[in-house]
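All protein chains but one are shown at their positions in the complex.
After this line comes chain A, so read on.
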Amino acid sequence: MKPHHSGRRPPRIGDDPLFRRVLLGVVLFFVAVIIVAPLAVIGVQAFSKGLPYFAGAIAEPDTLHAILLTVLTALIAVPINTAFGVAAAWAITKHDFAGKRLLTILIEIPFSVSPIVAGVAYLFVYGLQGLFGPALESAGIKIMFALPGIVLASMFVTAPFVARELIPLMQAQGRDLEEAATSLGASAWRTFFSVTLPNIKWALLYGVVLCNSRVMGEFGAVSVVSGNIRGQTNTLPLHIELLYHDYDAVGSFAAASILATLALVTLVVKVALERQGAGRSKRPATLAGNDTLSEVKP
């Protein structure tokens, strides 16, 4: 942060009091309309028929089942994606091999692909029209329109989350500490858990939190592969859509309020982790970051 200027200097550009007031007013107006109002309307709608109705809507068996399915999906997809992200970051930042740049771009691809395209693509692998569909069908294995399909689609859309938080950080940290540890005889696992992990724990948690938030909220990809079977393959976001189209606005917003609360908790944790140095530090917001392979300055 730049120090403030002493009073004798001319005011900085845009510090004219009138301009400042107008710009601030316009920006705050749009923040209220575009960011705050959508959040507020969820709460207002969810409680518009009172607390008992809200509680009743949440306690609907189909809603509870959707919550359960969403949590279950996250419990499977997030740890697997975390392991993948750590492995990818370790391979890419602690070793040299041909095709590293290509691999980094490959990992980032899911961020640029529309969730709908992802869902459709998965259907052409495991669906009846797909590569393995007929074989899976005759073996009696159900992947599409069931939990495995939901988990796979969720893993696709969130594959880059952990890796892209870890790669820039581990790149910047270099390899000296790990080299010292192994030359002193530490095993690979020992080196990772006692040397690398303590240095990346906040960034790792940051990636995991964002990954979890996206898995629990994913709509497009999951809506293609789930089949939307009420009380069976409906995750919470899909259940929100179903209730909304049933003209059960209050039930829909009650379910939505759970995910909105999750989003707010995610933002709070995110800010807390950013104070620990995770996240935003070195890198602008990325859809598919290119800076991950930039050379580390000595």
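In this section, a contact is a pair of C-beta atoms (placed from the backbone, for glycine too) under 8 Å apart; a residue touches a chain by one contact, two chains touch by 3 or more; residues count from 1.
As a working rule, contacts and distances are computed from a predicted model.
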| item | value |
| --- | --- |
| Complex member absent from the view - protein name from UniProt, among "Pyruvate dehydrogenase E1 component subunit beta", "TolB-like translocation protein", "Sulfate transport system permease protein CysT" or "Protein ImuA" | "Sulfate transport system permease protein CysT" |
| Candidates A:58, A:72 or A:103 - the one touching the absent chain | A:103 |
| Residue among A:78, A:123, A:150 or A:169 that touches the chain left out of view | A:123 |
| From A:38, A:79, A:198 or A:277, residue that would touch the chain that is not displayed | A:38 |
| Absent-chain contact - pick from A:78, A:256 or A:278 | A:256 |
| Touch list for chain A against the chain that is not drawn | 1-2, 5, 9-10, 12-16, 19-20, 23-24, 26-28, 30-31, 33-39, 41-42, 45, 83-84, 87-88, 90-92, 94-95, 97, 103, 105-110, 112-118, 120-125, 129-131, 152, 155-156, 159, 175, 178-179, 182-183, 187-188, 191-192, 213, 216-220, 223-224, 237-238, 240-241, 244, 249, 252-253, 256, 259-260, 263-264, 266-268, 270-271, 280, 284-291, 294 |
